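One chain of protein is taken out of this complex; the other chains stay put.
On to chain A.
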Amino acid sequence: RYVRQLQRLQLLFSPTAADARGARQFVEEAAQDFARQHPDVVLYVSPHSGPGPAPVLRAEYLNGTVRDELIASKTSEEIVQLATKLANQSGLDIIRIRKPFHTDNPSIQGQWHPLTNKPSILTVQGPRLQPQ
C-alpha cells in the first residue's frame, strides 16, 4: 500500500506583506481543496504578523528532511503546483545518484582474490605429516 512520504506542509507567511499575496489567495481558495485531495498530509497555516522573513512553504518528510520553498510573488496556481510536487516527492536528498543499483551481497560464489584460480596446494594446510 502506498504511504505518502510527506508528513506536513507549513505555510509561513505574513498577512500584510505584499509578496505574500499568492500565499493569502492560496489559503483563501485552494488550500481546502488541496487538503481534501491529500488526506494524509497535514497542512498548517501560520501567519506571523508584522514584517518578517519571506513567505515560505516548509515541507517535512517521514525521514526527517525539511525542505523550504520560497513562495514570494507566486500566484495561487503556482503554489498549488509546488505543493503537489512536494507531496509526490520522498524526503531523499536531491543529488546525483552515482549508481541506479545497490547490493549488500554483490558476490554469491565468493569474490575473486589472487588465489581463487591457483592450485589448492597453495592455500590448504593439510594435517602435518609426522616424521617417520
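As a convention for this text, a residue touches a chain if its C-beta (ideal position, glycine included) is under 8 Å from a C-beta of that chain, and two chains touch if they have at least 3 such contacts; residues count from 1.
The working rule: contacts and distances are computed from a predicted model.
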| item | value |
| --- | --- |
| Absent chain [UniProt protein name; select from "Serine/threonine-protein phosphatase 2A 55 kDa regulatory subunit B", "AP complex subunit beta", "Transcription initiation factor TFIID subunit 5" or "Large ribosomal subunit protein bL20m"] | "Large ribosomal subunit protein bL20m" |
| Residue, one of A:Gly50, A:Gly64 or A:Gly110, that touches the chain absent here | A:Gly110 |
| Absent-chain interface as seen on chain A, which is shown | 106-112, 116-117 |
